[in-house]
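Just one protein chain is left out here, and the rest sit where they should.
Presenting chain A:
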Amino acid sequence: MSGVMKRMGMIFRAKANKALDRAEDPRETLDYSYQKQLELLQKVRRGVADVATSRKRLELQLNQLQGQSAKLEDQGRKALALGREDLAREALSRRASLQQQVSDLEVQHQTLQGEEEKLTLAAQRLQAKVDAFRTKKETIKATYTAAQAQTRIAESFSGISEEMSDVGLAIQRAEDKTAQLQARAGAIDELLASGALDDQSGLGSKDDIQAELDRLSGGTDVELELARMKAELAGGPSAQQQAIEGGTPGAQQQPQQTQHRFDKQ
């Protein structure tokens, strides 16, 4: 038969082993979980920055296209004043194509702006959650450390050993794990709810038939524009005798800008 100290040791161990896994420190688990949440937050913030950058780039392209469009309209007007209807037709045709690009870009711009707002909101809400988690984590860690210290003090007075306090730690660890899981689930819910995880690849795609229809409708617009300008010229004084070198075919052979799709980096 074993002695008193062996039997006491056996009883302690049997009780403690039932309740705990010694390998894991709940404070480390909490810190790891917080680290993961910070990484997630960083990703969302990078997403916001990417979308904002793309939006600004679209704005620049829009300004550029609108400038070119105005210039072509001016050239068409001058060409018509000089009796060069063919030249005017060419200028307006190019302008119609630019206008189509402009309206495509405007749709994309609007979509991006919406995405940006949603992402910003999601990032703010996630930040608040992560902050709250950090506070709670520190509280739990402090409580844990205090409980450990308290155990040692109590032990020296009443003979309660650390093997007993481990039962309490197991409960604490279970609570910590629950909090960690809740925080993680909450963060993912935020992202899903905000649409931050949505695919944005469907922007502005077009098939060939639509392109052809657009081209045809662009031609009609040119005819209408021509008629409008003719009427304008017939009505008002056509004293614009300036040279229209800028509108000559040679100077207009700049390749059309066709890159109008938002290119994600």
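Simple rule for what comes next: a residue touches a chain if its C-beta (ideal position, glycine included) is under 8 Å from a C-beta of that chain, and two chains touch if they have at least 3 such contacts; residues count from 1.
Here, contacts and distances are computed from a predicted model.
Asks: Refer to UniProt and select, among "Multiple sugar transport system substrate-binding protein", "Cytochrome C", "Thioredoxin" or "PspA-associated domain-containing protein", the name of the complex member that is left out.
Replies: Hidden chain identified via UniProt as "PspA-associated domain-containing protein".
Asks: Based on the whole complex, identify which of A:11, A:49 or A:107 touches the chain you can't see.
Replies: Spelled out, the listed residue whose C-beta touches the missing chain is A:11.
Asks: Provide the residue numbers of chain A that touch the chain removed from this figure.
Replies: Where chain A meets the chain not shown: residues 1-9, 11-16, 22, 148, 152, 155-164, 167.
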